[in-house]
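This is the structure, below, for whatever I ask next.
The complex appears here minus one protein chain, its other protein chains still in place.
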Amino acid sequence: MIRLLFIGDVYGKPGRRVLTAHLPGVRDQFDFVIANAENAAGGFGLNTESAKALFKAGVDCITLGNHTWGNREVFAWLDDERVLRPINYPLGTAGKGFSTFEVKGERLTVVNAMGRVFMEALDDPFAVMNTLLEREDLGSIFLDFHAEATSEKAAMGYFLDGRVAAVVGTHTHIATADARILPKGTGYQTDAGMTGPLESVIGADPEGPIGRFLLRTPHRYVVAESRAQLNGVVLEVENNRTLRIARYEYTEPH
Amino acid sequence: MIRLLFIGDVYGKPGRRVLTAHLPGVRDQFDFVIANAENAAGGFGLNTESAKALFKAGVDCITLGNHTWGNREVFAWLDDERVLRPINYPLGTAGKGFSTFEVKGERLTVVNAMGRVFMEALDDPFAVMNTLLEREDLGSIFLDFHAEATSEKAAMGYFLDGRVAAVVGTHTHIATADARILPKGTGYQTDAGMTGPLESVIGADPEGPIGRFLLRTPHRYVVAESRAQLNGVVLEVENNRTLRIARYEYTEPH
Amino acid sequence: MIRLLFIGDVYGKPGRRVLTAHLPGVRDQFDFVIANAENAAGGFGLNTESAKALFKAGVDCITLGNHTWGNREVFAWLDDERVLRPINYPLGTAGKGFSTFEVKGERLTVVNAMGRVFMEALDDPFAVMNTLLEREDLGSIFLDFHAEATSEKAAMGYFLDGRVAAVVGTHTHIATADARILPKGTGYQTDAGMTGPLESVIGADPEGPIGRFLLRTPHRYVVAESRAQLNGVVLEVENNRTLRIARYEYTEPH
Partner (left out) sequence: MIRLLFIGDVYGKPGRRVLTAHLPGVRDQFDFVIANAENAAGGFGLNTESAKALFKAGVDCITLGNHTWGNREVFAWLDDERVLRPINYPLGTAGKGFSTFEVKGERLTVVNAMGRVFMEALDDPFAVMNTLLEREDLGSIFLDFHAEATSEKAAMGYFLDGRVAAVVGTHTHIATADARILPKGTGYQTDAGMTGPLESVIGADPEGPIGRFLLRTPHRYVVAESRAQLNGVVLEVENNRTLRIARYEYTEPH
């Protein structure tokens, strides 16, 4: 049995701050830690400073999303076995979408995929998952499904139910309250939520987004400054199924 | 102080079943009950049978959303003081978007509005709320903000913080785990979730949506048959602020 | 040299009327006639009556688009060598996306593909065309690229320039005035336009769409009744290049 912690989209300095302060103290409760870091570098992408900070704090694997290309320093990391971008980018894209790790003598494959509803027209994530699952020796499979629409995320959950250990969503930056085990044993939560400033519009100071919604002209978005919250999901995984799944939340004190 | 129960999108027969079975037994714990019923009639809109069933079970006010027009019988209900469609439909649209009730000697105004990100281009919900709030005698204001994007919902929360009692989202059919009181006293939760079949893709049997995602050709969507879950939010409201907010969830037993 | 006539989206009865009345009289000026018929059956899809009428009037090959599935009778025609649906529907979809014909002793391959910008998330049409072009014996290739955005259509034109005989767009229902031969010899026109009622909103009586834009509630769309216009493109094709390309337009008299 592998005890996994999956940490939702790490957003800017507040996200890195709460993660690097909190994770080391609880790291030994988990066998493996995955973090979505598509917003780690000031809200846009992954840079070297952020990658190093996350790995140092105890993260074992980094996943990304639509903001993969937001910071050019990501190209120095896309060949690292521990860094994944969505698997359904077209053939010829830098980086890779899955990686298999050895954890406590068991195999654990982490996959990152991206949805298409209200998002970029990548390759079909359902078809790509079908192809991936033809491989052997993947062990237990954890999918970070970075997607906007709840319908696409839930459909992916049932599509993979009984075929992977877990499907957990990211991208909306708001944790959902639906952690559960699907009928055939796959752990599922629609969205892990964000690891970043609590008082914010999905990470940004509300002033920018509100101005944008009201006036429809460009407004500067800045990372919100408030106490931060770490949002994640804890899973106990065995034989490519989930035995237990629960939300994990830590908020910086006032 | 008004004790409010807000019930998320009631979906088809399973949604009506769990609501009508559960609500009467707990109705006296609340002073006022609001239910979003845009999916009450087989997933699409509101019909007379559903409206009557909900009111009989103890619902005091019905809100709707993008599925308002899904069933023609809704037109028989749009003049009812207890039935609201999104307020930001253009001038000339049947129905109304807010209604003021007398609850325990206090005024309570319920508003229904719809977001525009990834949705229909209605009038600007932010501007419409500004206009509405110029009125006097609205008392405490509860907004059901029916929207897709977490950014638009969070922006509305902060936009109205300190100006309304509560902003609770609907439409995604998945409850979010972020119920809280914003800095200036407004209760907020990004999405109340759905009241409908638990094992489903936002209400539908997974087979239809999965087929649609895989093949991109039309597939029949049917209401999922599984035990149902009621998802809601409980709020204690006073002087146009929220004193307490918490998720409310009831699942039919196996 | 093959003299081709490509006829833009045939829309409802007015479209069939102008095509069946006009085409037989000019049919002998062309070696091969292709018609996009995705709107032939009352605006939505292809039915048996329409297919038979078009073939009888002199059409040699029918292409489709996003409305392929609008009429169930299409399934009786998808195995016909002369009927194509967009090639980039996922594997497993009924029908096929290209067909090779023998015309005056030369090979002519007609392809139908669909864009993704502002449309359904099909497989990548650029990648699919790359794969198709690895085949031998396709002869001269004509692509009906059914797409919304001018950027995607123009990009496809340059992407295939020198590799296919012609790329002509459909779907917007408005003919563009940019017929020309691209630098490497591929004939190109952004959109062939519609074959249907002239006084209409892309085929429909204006009352429906105007009501819809003003009120955002459902409005009935009916096929406009007005004199019809046939919109097409004439091409002279040889050795997988275009020697001449020009718009073709015929309008019913008052």
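Labels A, B and C are assigned to the chains in the order they are written; within every chain, residues are numbered from 1.
Simple rule for what comes next: contacts are C-beta pairs under 8 Å (C-beta built on N, C-alpha and C of every residue); 3 or more make two chains touch, one makes a residue touch a chain.
Just so it is clear, the structure is predicted and the values come from calculations on it, not from any experiment.
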Among the chains included here, which ones are touched by the excluded chain in the whole complex?
-> A, B, C
Residue, one of A:37, A:121, A:168 or A:182, that touches the chain absent here = A:121
Absent-chain contact - pick from B:124, B:207, B:236 or B:249 | B:124
Quick one: say which of C:38, C:60 or C:152 touches the chain that got left out.
-> C:152
Positions on chain A where the hidden chain makes contact | 69, 89-90, 92-94, 120-122, 214-218
May I ask you to list the residues on chain C that touch the chain which is not drawn?
-> 118, 124, 126-127, 148-152, 154-155, 158-159, 172-178, 182-183, 190-191, 193, 199-202, 206, 209-210, 213-214, 247, 249
Footprint of the hidden chain on chain B, which residues?
-> 90-91, 116-117, 121, 123-124, 127
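Assume only the chains that are shown with their structure count from here on.
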Distance in whole angstrom between the CA centres of chain A and chain B is 29
Sites on chain A at which at least two other chains make contact | 124, 127
